[in-house]
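Omission of a single protein chain aside, the complex is shown with its protein chains in their original locations.
Moving on to subunit A:
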Amino acid sequence: MIRRCFQVAARLGHHRGLLEAPRILPRLNPASAFGSSTDSMFSRFLPEKTDLKDYALPNASWCSDMLSLYQEFLEKTKSSGWIKLPSFKSNRDHIQGLKLPSGLAVSSDKGDCRIFTRCIQVEGQGFEYVIFFQPSQKKSVCLFQPGPYLEGPPGFAHGGSLAAMMDETFSKTAFLAGEGLFTLSLNIRFKNLIPVGSLVVMDVEVDKIEDQKLYMSCIAHSRDQQTVYAKSSGVFLQLQLEEESPQ
């Protein structure tokens, strides 16, 4: 049943007439995407106390641009409602006590799993990044510094690494702005190469939420805004996570 459900959901973009969807999809009350459900999602996503290591914190590999911009946003978390998102080694750590809707959840017997953007844990070699989120404006900013293990053209970041960072920023934004769970589409226009070790600032906005889909756009640029690296748009599917059944 869920497989058909997912197929229907995935086709929503193409066959708007197929609005049997609301009947088949797990209960999704648009009102619940805001208000108290958001609060509980935030509190699960941003645990006050945890032993988990937060990788979205400065380390010795961060360039000076990244450090200073990080400080600027840290100030905004105190004054204007921005939130610094923690970043754990696995997405499972971000949704403790919750799981994918039944039918989609697979047995997690894969041993040591890592979220792709934390796949390389040697400081400075892979993805160095931190995401700040503004809930009322539904905006995010990601500070991203690609390391030498992300290379594509000699001396520059692999296009796939930027695509991955965009998908990941869209993913966390969609999750917190409206229970977005799966990427439906990603459209990236590449403009300029990103030198390995330099700072990329990614501005992400939720443009609209409609038909159980979140539409977002992103501009990746240099700190001084003089160079645009890429522009993209992403669409995510809204799906509610379920409580994990007590074992």
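Annotations
FYI, contacts are C-beta pairs under 8 Å (C-beta built on N, C-alpha and C of every residue); 3 or more make two chains touch, one makes a residue touch a chain; residues count from 1.
Basically, contacts and distances are computed from a predicted model.
The subunit not displayed here is recorded in UniProt as "Acyl-coenzyme A thioesterase THEM4", chosen from "Histidine-containing phosphotransfer protein", "Sodium/potassium-transporting ATPase subunit beta", "Pyruvate dehydrogenase phosphatase regulatory subunit, mitochondrial" or "Acyl-coenzyme A thioesterase THEM4". Residue in contact with the omitted chain (choice from A:Leu46, A:Leu74 or A:Ile120): A:Ile120. Residues 6-7, 10, 13, 90-92, 95, 99-100, 104-108, 110-117, 119-120, 125-126, 148-156, 158-161, 163-168, 171, 181-193, 195-197 are the ones on subunit A that touch the missing chain.
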